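Note that one protein chain of the assembly has been removed; the remaining protein chains are unaltered in position.
Labels run A, B and C following the written order; every chain starts at residue 1.
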Amino acid sequence: MTRIAILGATGYTALELIKILLRHPGAEIVAVTSRQEGQPPIAMVHPSLTDRLDLRLEDITPAEIAARAECVFSCLPHGASSAVIPHLLAAGTRVVDFSADYRLNDPEVFAQWYGQKHTDPDRLGKVVYGLPELFRSQIPSAQIVANPGCYPTTAILALSPLLKAGLIETSDIIVDAKSGVSGAGRTLKLTTHYPECNESISAYNIGRHRHTPEIDQILSTAAGKPIEVIFTPQLVPMDRGILTTAYARPTGPVSEEQLMQTLAAFYADEPFVRVVEHLPSTKDCALTNYCDITARLVRGRVLTISCIDNLIKGASGAAVQNFNLMFGYPETTAL
Amino acid sequence: MTRIAILGATGYTALELIKILLRHPGAEIVAVTSRQEGQPPIAMVHPSLTDRLDLRLEDITPAEIAARAECVFSCLPHGASSAVIPHLLAAGTRVVDFSADYRLNDPEVFAQWYGQKHTDPDRLGKVVYGLPELFRSQIPSAQIVANPGCYPTTAILALSPLLKAGLIETSDIIVDAKSGVSGAGRTLKLTTHYPECNESISAYNIGRHRHTPEIDQILSTAAGKPIEVIFTPQLVPMDRGILTTAYARPTGPVSEEQLMQTLAAFYADEPFVRVVEHLPSTKDCALTNYCDITARLVRGRVLTISCIDNLIKGASGAAVQNFNLMFGYPETTAL
Amino acid sequence: MTRIAILGATGYTALELIKILLRHPGAEIVAVTSRQEGQPPIAMVHPSLTDRLDLRLEDITPAEIAARAECVFSCLPHGASSAVIPHLLAAGTRVVDFSADYRLNDPEVFAQWYGQKHTDPDRLGKVVYGLPELFRSQIPSAQIVANPGCYPTTAILALSPLLKAGLIETSDIIVDAKSGVSGAGRTLKLTTHYPECNESISAYNIGRHRHTPEIDQILSTAAGKPIEVIFTPQLVPMDRGILTTAYARPTGPVSEEQLMQTLAAFYADEPFVRVVEHLPSTKDCALTNYCDITARLVRGRVLTISCIDNLIKGASGAAVQNFNLMFGYPETTAL
Partner (left out) sequence: MTRIAILGATGYTALELIKILLRHPGAEIVAVTSRQEGQPPIAMVHPSLTDRLDLRLEDITPAEIAARAECVFSCLPHGASSAVIPHLLAAGTRVVDFSADYRLNDPEVFAQWYGQKHTDPDRLGKVVYGLPELFRSQIPSAQIVANPGCYPTTAILALSPLLKAGLIETSDIIVDAKSGVSGAGRTLKLTTHYPECNESISAYNIGRHRHTPEIDQILSTAAGKPIEVIFTPQLVPMDRGILTTAYARPTGPVSEEQLMQTLAAFYADEPFVRVVEHLPSTKDCALTNYCDITARLVRGRVLTISCIDNLIKGASGAAVQNFNLMFGYPETTAL
């Protein structure tokens, strides 16, 4: 039984994480933190947890957290996460970080995209990117894992095998992605006010979405060459799910069959990637840790279509997958 | 051509009002007000108005408003509306008030349900309730009209004819109502944050919703006897529309046919009430000024089902209907 | 390990049942049936089952089913279910029936509401109604369990404790219920075509919905007196969830606290009923086997508000709860 603390427990990824951990035979949630006043029971903040988790929100120090928990899931926003994690690591606690703070290797890139100086720059480049499909071997021994962003998960899982196989060019990659509204979090904003975003689709943060350098970095690693993608995030009126359509130029003559076989071979042993013949719907993956991927060849251009549940494979499911690898549970436990 | 000012122009009812007035041959919008900083163009606040209304939001005094406009639509919240309206009336301006400030006759009842003392109590009881189907004759000459609430419109239009005909008891009336989310306004709240209210239905404000005394008052007038309804508002994941199912006991033997004939006769000449045989959907009325009504007799109990678009017949369409009556335009103009 | 067959596996309740059983340590799905041509893999009909259940749909005889399975979940429609179940029972197979075929005690009532003569009338009245909260003791030894309807579950769980305690009258009970669209099944109909029912709410089958006699029967049993409810089903634009607001007259002076305490005491030991202080949202129960219930006293009238996920506690979750009781698994297994 592993004692777990969840930092920043009032948001959607934390709620989803709790629901998964409640059915995990090896997980015991011992603390849920928030700066919210009054230390309400967590079920007051998340009514769906009524009678399921009898804990109050607490505002406690890293030392107190480390004293209680062996594993910390940090659902804090970027900046806040890296303010507390060094203390936890120093105390010997293991960490799965949902924020972007330890995903990028280069403090300069972080500063450029996040508009602030990284406060723990020396650790950058030494933290494993928690996508088991690409970096599984480094996860079991890691003290800290940077849990991937939701959009990057769809783009990276779809494109990496084709890049590694040298089937697509590294330039001119377009990632056109569509996400459900839960991806925007629980903080109130006009853009996610129901009558504003319901029955409407729109693009946002074009050219400056912070998942861009993350996709760049991991795809560059896969390709062994620098990649800069064109990334277009779009907001879709649904709770959860991301569908990503990516476009790339083939390096040479290639058939749709080859593309599919390359994907299928790459993920043959993966428990959570399904290479499918049909065009997947986000609903097929909803509430699961699956990523569904297919590929098409259209007028000489390679297309990949991939989808996930942004709160599961795009956040909390991936985090538990990492947790399972870190603590020696079967990788699919509770997923 | 009537010069019009709209107070509190950043919300949904104001937006809807503007869209209607833009196709009204007799309406000229001369001012849109808000306390919002910086006097942005209204199209920045409502992007759908781009290229359609070239005005900036202004924060101007009642005197300035009265100097410019012959008719004021006040989309201000309760309390704020009655703070400015007396000044407008004193200056000779005519007013359609969207707030609840002048709907109730009794300042005590207002204080009890709205939790504040009315600041213009002497006027209460002298303002016409702007439901033309019941009070048309008083509207053309009125200087101020209290535009009805959205829920009350559905309940009152469905039940009044049956009460007036003495077909249903005045006690034990239940009004079970379901509204789309735009009814909750544009102010950010957790309950109307997309991932909270999407794919979910819930009741709210049971026993204390402020439309209760309004329904009571108008139905009591219709019946000539005091009525206190049981009113249950519920929030439905859709932008617009209210469906109200009301339950009443018949005063004596009655057939479904009689109920329907009573409704049909009562509304025979009404341009915006459709007494329909089928069970109406809110979508049938969406974006229109119609109220669809039907009645059923189930195991000896009378049921009425009525629906409207809460932003049109439940707010801005009704307001323009009143405006048309006040200023001598054909009642259906622009509707 | 219990060998399970699922009849009528192409619909939503079957899909949901499969998803639950896939995480049940004691369940082995050995057959999924359908009259669909060509015996496609079930994952072609339900793409979300890709890589999760490697079975083909089969059109096999009751004898073949009985030879393979110890337990049959019948997701067939009414009429079709009672055509096959007698054969299964004769062969010694145990059955959880999702249809309405064995819920009613009286063949006359069945014929009246379902418009067809019951083909297995002698068994009616001898089959336990599979609501463990009321009839748990009869389930473990039952060879067949009639799984409750979705609407009835919400009404019965909310009202039974108050009727048993004699707190509410047996006459004049109103059940105003709102359901998500999955409740209408997977058969194509104009009313559930997306652009028809999206962004709209409407009532349907008023006075003739087939869940009416089922609610009547079980509430009458609870009260020890005949009850005939006014039942109004309404279709809400969301995938899943039922919210039921019921109205009843108190038998004498009663406080809201008494109502709540009666409910809380009745369900004190129930794993899947949560008596909550707040007004519940269907989303709180979504994807769970919970029923959330609260009560209010409004102007002398008793209100209960209850909600469930119609596909889980209203169908497949309840079925697995019954299965667990029948086969000696802990009642909450996989739920």
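Criterion: a contact is a pair of C-beta atoms (placed from the backbone, for glycine too) under 8 Å apart; a residue touches a chain by one contact, two chains touch by 3 or more.
Owing to the predicted nature of the structure, the values given are computational and were not obtained by experimental measurement.
Undergrad: Any idea which of C:7, C:131 or C:181 touches the chain not displayed?
TA: Among C:7, C:131 or C:181, only C:181 touches the chain that is not shown.
Undergrad: Just name the one of B:58, B:101, B:172 or B:199 that touches the chain not displayed here.
TA: In the full complex, the listed residue that touches the missing chain is B:199.
Undergrad: Given the contact definition stated above, which residue among A:10, A:33, A:170 or A:232 touches the chain not shown here?
TA: A:232
Undergrad: If I consider the whole complex, including the chain that's not displayed, which of B:172, B:214 or B:292 touches that chain?
TA: B:292
Undergrad: If the hidden chain were put back, which of A:28, A:54, A:108 or A:199 would touch it?
TA: Considering the complete complex, A:199 is the one touching the chain left out.
Undergrad: Which positions on chain B touch the chain that was left off?
TA: 23, 47-48, 50-51, 199, 274, 276, 278, 280-281, 283-288, 290, 292
Undergrad: Mind listing the chain C residues that contact the chain we can't see here?
TA: Where chain C meets the chain not shown: residues 12, 181-182, 186, 188-190, 192-195, 197-199, 237-239.
Undergrad: Using the touch rule from the top, list residues of chain A that touch the missing partner.
TA: Touching the chain left out of view, chain A contributes residues 172, 174, 176, 178, 180, 196-204, 206-207, 228, 230, 232, 234, 236-241, 243, 245, 247, 249, 279-283, 286, 296-299, 301, 303, 305, 307.
By our rule, only the chains that are shown with their structure count from here on.
Undergrad: Going by C-alpha centroids, which chain is farthest from chain A? Tell me that one.
TA: B
Undergrad: By count of C-beta pairs in contact, what is the leading chain pair?
TA: Comparing chain pairs, contacts are most numerous for B-C.
Undergrad: Could you grab the centroid distance between chain B and chain C? Build each centroid from C-alpha atoms only and quote it in angstrom.
TA: That gives a centre separation of 39 Å.
Undergrad: Between chain A and chain C, tell me the centre distance in angstrom, where each centre is the average of that chain's C-alpha atoms.
TA: Their C-alpha centroids are separated by 36 Å.
Undergrad: What are the residues of chain B that contact at least two other chains?
TA: Counting only residues that touch two or more other chains, chain B contributes 197-199, 237-239.
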